[in-house]
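And then chain A:
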Amino acid sequence: MVERIQPGDAIHPGKPSTVDRYGPLARLNHWVTALSLILLALSGLALFTPSLYWLTGLFGGGQNTRALHPWIGVVLFVSFFVFFFQLWKANLPQRVDWVWLSKIRDLLGGHEENLPELGKYNAGQKFIFWGMAGLILVLIASGVLIWEQYFADYVDIPIRRIAVITHSIAAVLIICIFILHVYAAIWTRGTLRAMTRGDVTAGWAWRHHRKWLRDLARQRRIDPAE
Partner candidate 1 sequence: MSGSTTYQSPHTAVSNPPVTPVAAGFGEADLVRRSATSDLPPPQRQLTPVAKLIDVSKCIGCKACQSACIEWNDTHPDIGENHGIYDNPRDLTENMFTLMRFTEWVNPETDNLEWLIRKDGCMHCSDPGCLKACPAPGAIVQYTNGIVDFVHENCIGCGYCVKGCPFNIPRISKADHRSYKCTLCSDRVAVGQGPACAKACPTQAIVFGTKEDMKRHAEGRIADLKSRGYANAGLYDPPGVGGTHVMYVLHHNDRPSLYAGLPDNPRISPIVQTWKGVTKYVGLAAMGFLAAGSLIHGVFARPNRVTQEDDVHGEDLVEGKPVPPPKPETYGPGSGEHR
Partner candidate 2 sequence: MNMELSRRGLLKVAGAGVAGTSLGAMGFSEAEAAVAAHVRPLKLANLNETRSICTYCSVACGIIAYSKGDRRKGERAELIHIEGDVDHPTNLGTLCPKGAALKDFVKSESRLQYPMIRKPGSDRFERVSWDFALDRIARLMKDDRDANFVAKNKAGLPVNRWTTTGMLAASATTNETAWATFKVAKALGIVGFDNQARV
Partner candidate 3 sequence: MTNSWTDIKNADLVVVMGGNAAEAHPCGFKWVTEAKAHRGAKLIVVDPRYTRTASVSDYYAPIRQGSDIAFLNGLINYCITNDKVQWEYTKAYTNAAFIVKEGFGYQDGLFTGYDEEKRDYDRSTWDYEIGEDGFAKVDPTLQHPRCVWNLLKQHVSVYTPEMVSNICGTPKDKFLRVAEMIAETSAPNKVMTSMYALGWTQHSHGAQNIRAMAMLQLILGNIGLRGGGMNALRGHSNIQGLTDLGLMSHLLTGYLNMPSEAEPDYDTYMKSRQFKPLRPGQTSYWQNYSKFMVSFQKAMWGEVAAAENDWCYDYLSKLDVPAYDILRMFELMNQGRVNGYICQGFNPLMAVPDRAKVTSSLSKLKFLITMDPLETETARFWENHGEFNNVDTRSIQTEVIQLPTVCFAEDEGSLTNSGRWLQWFWPAATPPGEARPDTAIMAEILLRMRELYKKEGGAFPDPVLNLSWDYHNPREPEPEELAREINGRALVDLKDPADPSKVLVPAGKQVVNFSQLRDDGSTMCGCWIYSGNFNEAGNNMARRDNRDPSGLGTHAGWTFAWPLNRRTLYNGASADTQGRPWDPSRKLLEWDGTKWVSDDVPDIGVNAKPGEVQPFIMNQEGVSRLFARGLMRDGPFPAHLEPFESPVQNVFNRRMRGNPVGRIFESDVGRFGNADEFPFFATSYRLTEHFHYWTKHNRVNAALQPEFFVEISEELAALRGVTAGSWVRVWSKRGSVKARAVVTKRIRPLQCDGKTVHIVGVPIHWGFMGAARKGHSVNTLTMPVGEANIETPAVKAFLVNLEPTTAPGVQS
């Protein structure tokens, strides 16, 4: 059975041909989320370790950092989950993901041709997607529990202690994922334009998400209106 095409994904023949990968809403979501995550990481790290406390300077001091961080978290949470609902189906795991994963060395070693053909997302991307989603849930939940300004009166201190350590660990993990995500996007040349212009080249799609491209091409033939 053919994987369902994400709405908005489409091929534009040309020189070179491009493939629409993300619509404006998704890109907006992505960048709001990304910016939020960066700000959260910076403000969070400032409070996580004294050696980075200087980062509070970016936010106008410790008080502002403390006040802004949770609100940025709320923005990230909302933004990410609007994003999430656009993408979650395409990120459902498939058996091929395991095959892909088992050959990850080939990927890093520059032998992507040895890897299976993939749909819109590879296992790494899916891992990032689900990792982010899960950690954001953990972070927002634990973050609310330690949001002193509004919720301190409703949460027992032992719970708050668990929440704060959970928040810290989750934050570390999400930052790690974030690094992977950013690095992967940079290392895999031609990727960034998917989130800037919203499209990728057909060659990029062929190389990395060949099944996705094949599906789109097949769709195009079925639906000549495009």
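The criterion applied here is as follows: contacts are C-beta pairs under 8 Å (C-beta built on N, C-alpha and C of every residue); 3 or more make two chains touch, one makes a residue touch a chain; residues count from 1.
Behind the choice of candidates: all candidates are chains of the complex that A comes from, given by their letters.
No experiment lies behind these values; they were computed from the predicted model shown.
Interface record for this complex: partner of chain A among candidates 1, 2 or 3 is 1, by the touch criterion. Within the complex, the chain A residues that touch candidate 1 are 1-3, 11, 13, 16-17, 46-51, 53, 56, 61-63, 65-67, 89, 92, 94-96, 99, 107-108, 110, 112, 116-118, 146, 148-149, 152, 157-158, 160-162, 164-165, 168-169, 171-172, 175-176, 179-180, 183, 186-190, 201-207, 210-211, 213-214, 217, 221.
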